[in-house]
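So, subunit A:
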Amino acid sequence: MSFDCSEHLSYKVLHLTGEIDLSNSSKVRRCLLDILNNERSVIVDFSELKYIDSSGMATLVEGLNIANKKGLSLTIAAANGAPLQVLELTRLNQVFKIVDSVSEIRE
Partner candidate 1 sequence: MFAQIEMLGAKAIRSFEELGRLSLFLITVVSNIFTRPFGFNDLVKQIAFIGARSMPIILLSGLFTGMVLALQFYDVLARFGSVDLMGSAVSLSLIQELGPVMTALMIIARVGSATCAEIAIMRNEQQFDALTCMAVSPYRYVMVPRFLAALISVPLLTAIFNLIGIAGGYIVGVFIKGLSGTAYMQTIIDTITWSDLKMSIVKSFIFAIIIIWISMGKGFFVHLEKGVSGAEAVGRVTTKAVVASAISMLFADYIASSFLI
Partner candidate 2 sequence: MPENSNQSSDTEVLDASVLIEVSHLSSSYGERQVLKDINLSVNQGEILVIMGGSGSGKSTLLRNMLGLMKPSSGEILFEGMNICHATRTELLKLRRSMGVAFQGGALLSSLSVGDNIKLPLRQHTDLDENTISIMARLKLELMSLANFEDLMPSELSGGMLKRAGLARAVIMDPKILFFDEPSAGLDPVTSVELDQLILQLRTAMSMTIVVVTHELESAFAIADRIAVLFDGELVITGTVDEIRACKDERVSNLINRTPREVQVDAEKYLSRLTKGAD
């Protein structure tokens, strides 16, 4: 698993690669919380994410909650495969704003 950050317009993009599970979700959490604490809206790029477990999902939920409280946004981009199924199974696809790709976000 690896993750890195980049910029897109006014957003911070968090690219997730590989598999997120119990062993590494806390690292992702720290990164996400740092971004939000710096008052940046964030796009989480799922395009290279193969698998995400409940600890990863919980991290994103926590992030969304904090973002909403701060008036920031957290968007998921390019969800596919197993991660998309997890979003559907947990009905979180009705909670998160999900777009097909990072470039779709224009403003």
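How these were chosen: all candidates are chains of the complex that A comes from, given by their letters.
By definition in this document, contacts are C-beta pairs under 8 Å (C-beta built on N, C-alpha and C of every residue); 3 or more make two chains touch, one makes a residue touch a chain; residues count from 1.
These figures come from a predicted structure and were not determined experimentally.
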{"item": "Pick from 1 or 2, the complex member that touches subunit A", "value": "2"}
{"item": "Interfacial residue positions of subunit A with respect to candidate 2 in the complex", "value": "21-22, 25-26, 29, 51, 53-55, 57-59, 61-62, 82, 85-86, 88-91"}
